[in-house]
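Take a look at chain A:
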Amino acid sequence: MTAETSITFPWLSLLLWLPLLGTLLCLLWRKSAAACRYLALGTTLLVLLVSVGLAVSLETGAGGWLLFEDYRWIDAYGIRYTLGMDGISLLLILLTAFLQVIAVLISWDMRKHPALFFALVLVLETGIIGVFLALDLVLFYLFWELMLIPMFFLIGVWGHERRVYAAVKFFLFTLSGSLLLLLAIISLYLLHGEQTGVYTFALAALKQTELNFTQEMIFYLCFMAAFVVKVPLFPFHTWLPDAHTEAPAAGSVDLAGLLLKTGVYGMIRFAFPLFPLAAEKSLPVLAALALIGLFYAAWIAYLQFDIKRIVAYSSVSHLGFVILGLAAWNQTAWEGSVLLMISHGVTTGALFVMIAMIRQRTATREVDKLGGLWQSQPNLSAFFLLFCFASLGLPGLANFAGEILILIGVFSSQPLWGAIAVGGILFAAAYMLRLLQEVIWGPCCEPFDKSDLCRREWLILIPLALLVIWLGCYPQPALDVMRAPIQLLLQGGMP
Partner candidate 1 sequence: MATWMFYILGAITVVATLLAITQRNPVHAVIYLVNSFFALALLFFLLGAPLVAAWEVIIYAGAIMVLFLFIIMMLEIAPGVEADRYGPNWLQWLPILLLAAALGICTLLLTGLDPVGSNGVPHWYASPRDFGYALFKEYALAIEVVSFQLLFAAVGAFYVGRPERKSKSPAGGDR
Partner candidate 2 sequence: MTLLLALIPILPLFGGLVNACFGSRLPRPLSALIACGAVLGSFLATLGCWPGAAGEGLKTTLFTWLQSGSFSAEVGLLFDPLAAIMALMVTGVASLIHLYAAGYMEDDSDQARFFALLNLFVFAMLTIVLADNLLLMFLGWEGVGFCSYGLIGFWYRKTENAVAGRKAFIVTRIGDLFFTVGLLWLFARFGTIGIEAINSRAAELDPTTLTLISLLLLGGACGKSAQLPLMSWLPDAMAGPTPVSALIHAATMVTAGVYLLCRMFPLVSLSPLAMGVIACVGVLTAFYAATCALAQREIKRVLAYSTMSQVGYMFLAVGLDSVSAAMFHLLTHAFFKALLFMGAGCLIQLAGHENDIFQMGGMRRRSQTVFWLFLAGLLCLAGAPLTGGFFSKDLILATAFAKGDPFHLGIYGLGVLTAGITSLYSFRLAYLLFAGDFRGEELPHELPKLMIWPLPLLALLGLSGGLLNLPHLFGGRSWLSGWLERENDLLQIPLQSEYLLLGVAAAVFLLGWLVAHFRYRRFAERETEVCKQFFLTGWQCDAFFDRLLIRPFRKLCYFCWQGGDLGLIDGLVEGFARACLQWGHAIRFLADGRISRYLQGFAWGLLLIVGWFLLQAVR
Partner candidate 3 sequence: MIVPLEHVLILSTILFLLGLVCVLVRRNLIMILIGIEIMLNAVGLLLVGASAFWQQIDGQVMVIFLMAMTSAEVSISLAMVVYLNRRKGTVDVRAFDEMRG
């Protein structure tokens, strides 16, 4: 473990704890909904500002940790407060900070316990950022579970009709995965301690633990259990459509845009580097599941009647793509995977935002009751068209860049997987065009609120749209940031 303690300003801790500070303030001013709103917005904007500032000012092209913090925490058990940010974390944190601003803005009119709502959204932000930063396994697990609690309440309290069912399902699925993770973390800690006499949870140290193959496989499977459920990979995905469908808009945005990414990040940062041999052996299985999920989810999405479910299943399908890229285990595919994660966060987040807006105007999410929205809301529909096409992978818009890199990477190492995966693009078109068909084309369904976008909604959609186009047309800056860390990870090294 590198004992270097950064003497410079603890930017990472600032990023991490700012939202929690916002939470406290929100709870203090819980009497006034407006105050909470602005507090939440201010906090998320501040986090965005700090992260963008870091992204601009740091030498992002270089390998290694861009920022690193390491303090003593609980000495008795060798638990340390270790945070580190490399290019991948930086990108994901940027995404988090951005989407949280969107999540706050989209819930601007929240009437039900606004203070608590915004407080939970901010706690969630701390949890997610913590997951992306933590390098001590206990710290990581702490944040991993911290994400779960606010999400549970966001779904369970502010959700729609079947919210309790969805919240419990979400909670049980993810919890059962993460318990195995906890078990594996503790056993690994003990094993490492027995071997070296140094009891520590530091990732860098645990990487050196000598394991025989069986042990490694067991640990790996336990780690993956948590991550795979979160991603979610087929066949562990059935919580996602329910959770998405029932969650409030901000919850859906966070769930699709961020929570799913923590699973992939966990694989990249923890599961693969800690257990390289087991990971290598598991790649074909991972790829097979990813491929199945890719098609399976797309097929199911094609038949859904609830527009939120269509987008939810599309998430499963896209994440299948991401995992497939990881399974290909080469630079191009990994870069594509990380890029697709980010693009998917933006596009799917945008789609959920739009669905919330549509629901606000039509009071329904049933495809049968929707239609012809272009007639009364051309601007809203135009944005919807843009995001749908971004999601189905139109070149020049966000998802395509990631998908094509994944395909190229996969094809160059496993041509058959790549060739099969290409088919996924077709089915993405099938369900997305059906969604468009049912929502914005066709005869008009007479929404009760015929107003087009209001100023706040423009404010939400324009940055999303610009980001979608930017990621599609010029993703090179993002690729440059993630290049060095991915190279290191692929070589089995740590920054």
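If you want to know what made the cut, all candidates are chains of the complex that A comes from, given by their letters.
FYI, a contact is a pair of C-beta atoms (placed from the backbone, for glycine too) under 8 Å apart; a residue touches a chain by one contact, two chains touch by 3 or more; residues count from 1.
Owing to the predicted nature of the structure, the values given are computational and were not obtained by experimental measurement.
The candidate from 1, 2 or 3 that touches chain A somewhere in this complex is 2. Looking at the complex, you find that chain A touches candidate 2 at residues 169, 173, 235, 237-238, 241, 296, 299-300, 302-304, 330-332, 335-336, 372, 374-375, 378, 382, 385, 389, 394-396, 400-401, 404-405, 407-409, 411-412, 415, 418-419, 422-423, 425-426, 429-430, 433-434, 436-437, 440-444, 473-476, 479, 483.
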